[in-house]
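My questions will all concern the structure given below.
Only one protein chain is missing; all other protein chains are in place.
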């Protein structure tokens, strides 16, 4: 009886089943709240032709930048891809397809994917390149764009703590895209700073219920800071 | 300077501005997590011709049942209206319009209203009376119904604790429809068991950020139980 | 002999698998919780905002803030989580619940289900039932084979307003277990002592019987 114990102890087990050509969601905003060890494992596995859905594409040599180095990403769906010279080069040379998506629309497309909503209307992007080729429609005199939802074969998320049943809590702004992505993965893997016993997380404070999480692994995090800015 | 202090001390102030014909959302599931004092005030104000959006319609003599007694509700949007003889009578005699809405669709229509999404597609209700007169559409071989979102002139919600800035936390299953309704009201009024100072609620555990809440009042709750069921 | 309500629940409980997240409808389906095999773990979802529903409380544990979708006081197990109705139905609509068990007035050979309204008589609303039948990966209906007038509830085509279309995978009644696919009820088990002829007679929809039909294993 495995019951609801979702804990795995190796990165091989954490990403077992990843194949070339899959769609992978990766949590984080910039380098904040990214599943560092799972991304490194993805590079190690050399899975190719991936469609990656992530708000950003890391920086040169860290985060999703690691996958760019090995040309593992075929299509990138993101809202902001600056701070990454290799990315710009691959993009401009058309070595990689990039689907720029407004950040709020991206977040909502992922939430909708996890929530069984195939498409929704938003005013965001109406009248811009983002709306090109998409259906638009008026509601109450305002124009909106129809946006289909997103799901993934794997969602790789980073949480602060998990219990063994996969319930997750996030810390400060390291939450960002992680909770929605956890709901939208066919298999969701959470890399966390600490694994606790069931009951140690307050049931009213759980951000992601364990039903969404299939595997939990304790990670080691460098937590690199992109822009250390102080008041001094 | 009022700043962000949202606390009001009288029910008159809490519901100032309510007018005949308005649309009012009322939180709660059955009698669990309902804003008891705000509903009583609504009865006291004798506002009429209201459109009420609430999962249920209370019971005879309690909760929204109070408004039924005075025939204050013109249209009721709800998912389940049993356990209420007066309601059934008004419904069957066509003294009140009732728009039965699947519970999940109701929850999502309210969330969408608060989130600036005018409409979304759901499989719920496809092929049933709920879909009559609504647009349907296929995505990936499955049929879905287009559902417009809901907003309200006033949202009356019940929370466990609020800080003076309107940040809310809910307790156990008394959360239910309250968080979404808080986002969908032009004016949102929260009736709570306890008001605390800013900083006393953990920023990671706030269920409803204060941006959604315009007035906070400390209430007195009877917390009537519909079906006390024990293991004994 | 026809099964009791408890025996129907007992048979449905045999469908549960270790690690399943399950939503049990109001009424007879709720009884399934009493028969979860000890060899497996199952988490119960209550659509009013609780994953990890426990048993009914003892008198001193009763909490008005902790109820199930039937508005009964309940408890929460260790490892439970609370959430809003929007988040609860995101879970349901998104297909994250492994199994839903619910009652019905009628089902038909297309997998349609009518469970929430009898026009002019019973007009209480669908609650979460329409979302549950549209969202769950696997839906089992639990009901008596016939209504109180002896009329079959397993029809060629439902006559009451539908809760959902093409969604019921399996039905467990007091007489039989049947799978529903390709426009047909497929008999797979019968209640102990109930004849195939009786089942045939009491099933108004298209019925397919092939191979040995074993008796249900209930006590």
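Per-chain residue numbering starts at 1, and chain names A, B and C are given in the order in which the chains are listed.
The definition used in the following text is that contacts are C-beta pairs under 8 Å (C-beta built on N, C-alpha and C of every residue); 3 or more make two chains touch, one makes a residue touch a chain.
Keep in mind that what you see is a predicted model, and the values were worked out from it rather than measured.
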Partners of the unshown chain among those that are drawn: A, B
Per the touch definition above, residue among B:69, B:97 or B:204 touching the missing chain: B:204
Positions on subunit B contacted by the hidden chain, ascending: 1-4, 111, 113-117, 163, 165, 167, 183, 198-199, 203-204, 206, 209-212
Positions on subunit A where the hidden chain makes contact: 29-33, 55, 78-83, 88, 91-92, 100, 102-108, 110-111, 122-130, 160, 170-180, 207, 223-232
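Keep in mind that, in the parts below, only the chains that are shown with their structure count from here on.
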Where subunit B and subunit C are represented by their mean Cα positions, the distance between them in whole Å: 29
Rounded Å distance between subunit A and subunit B, as computed from the means of their C-alpha atoms: 33
Set of subunit A residues in contact with two or more other chains: 115-117, 203-204
Numbers and ranges of subunit C residues touching at least 2 other chains: 76, 82-83, 89-90, 92-93, 135
